[in-house]
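The complex appears here without one of its protein chains, the remainder shown in place.
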Amino acid sequence: MTPNDLVEIELIKRLKYRYLRCLDQKLWDELTEVLTPDAVASYSGGKYTYEGREAIVEFLRNAMGADTFHSSHRCHHPEIDLIDASHATGIWAMDDVVIMTDWDLTIRGAAFYEDEYVKTDGRWWIASTGYRRTYEELQPRSNVEGLRLTASWWSTAGRSELDV
Amino acid sequence: MTPNDLVEIELIKRLKYRYLRCLDQKLWDELTEVLTPDAVASYSGGKYTYEGREAIVEFLRNAMGADTFHSSHRCHHPEIDLIDASHATGIWAMDDVVIMTDWDLTIRGAAFYEDEYVKTDGRWWIASTGYRRTYEELQPRSNVEGLRLTASWWSTAGRSELDV
Partner (left out) sequence: MTPNDLVEIELIKRLKYRYLRCLDQKLWDELTEVLTPDAVASYSGGKYTYEGREAIVEFLRNAMGADTFHSSHRCHHPEIDLIDASHATGIWAMDDVVIMTDWDLTIRGAAFYEDEYVKTDGRWWIASTGYRRTYEELQPRSNVEGLRLTASWWSTAGRSELDV
């Protein structure tokens, strides 16, 4: 590993961070731009598998597009390997929390991602992405006495309704 | 991006990590040292806005200083842009958990930070920081049957009372 390799690795990490930010901020057009046209996604141990970035983003938009869907997808522990000047692989640990107020559900989980990246036109792209879950759990929200959503990117402009 | 840029970026990340560690360990004097004298903070979508590092740290100390206040603020996905040799911006994803045993509350949330950094006197400082929440939720603790705090930095010296 050389300092110049580190530059490529940092650019790949940033690609992943942009993907994840666009996911949780529902920036679907910008999210499309981090994927190759023929990108493949295989989420949840292969349960949700899509080919082509249009199909992937269509799935994500349908599943996560509602303003009542609050998600926090966080990736950690990048193990990025540069295969050659235009190919790389990455393993990431992931945690996610999803709060769906219209479905009265919270979903929490953990997973490991395995990705492939390619460099064309002077920048990196996600060519393949997918994760397998360590665990996932679901919990109805209205059963929890006193549980209350006190801020939302969409309904409170990200501002808390609590007073400290 | 060059290898030398990466050095600056790593130093900025470390600045943020020090800020966050000082926050959760209640090291208020050390926390003050990462902020410029005229730093601006705008937490929770602007709800809590302070100018000057004394005002910022005073707010944090009052809100989070009690030994019954246990917090875990974690920042992820750094997108650091170097503007010039002494200015940079950063976007971060944040997760936080706060357990207030005296108020019988747990607060969990997610947010995105937007920061500005300046380099003077040979090192980086936080000049501006603020976040907007994706979500925040509050839950009374005593309603949850069997929920028990089993370790605390302050009351058990960070040692678990559980036996595995």
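Lettered A and B in written order, each chain numbered from 1.
Methods note: a residue touches a chain if its C-beta (ideal position, glycine included) is under 8 Å from a C-beta of that chain, and two chains touch if they have at least 3 such contacts.
Computed from a prediction, not measured in an experiment: that's the story for all the values here.
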| item | value |
| --- | --- |
| Residue of A:11, A:55 or A:110 touching the missing chain in the full complex | A:110 |
| Chain not shown, touching residues in subunit A | 1-3, 5-6, 9, 44-48, 63, 76-79, 91, 93, 95, 107-112, 131-140, 143-144 |
| Absent chain, residues of subunit B that touch it | 3-4, 6-7, 10-11, 14, 16-18, 20-21, 24-25, 70-72, 74-76, 95, 97, 99, 144-153, 156-160, 162, 164 |
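Just so it is clear, only the chains that are shown with their structure count from here on.
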| item | value |
| --- | --- |
| Subunit A and subunit B, separation of their C-alpha mean positions in angstrom | 22 |
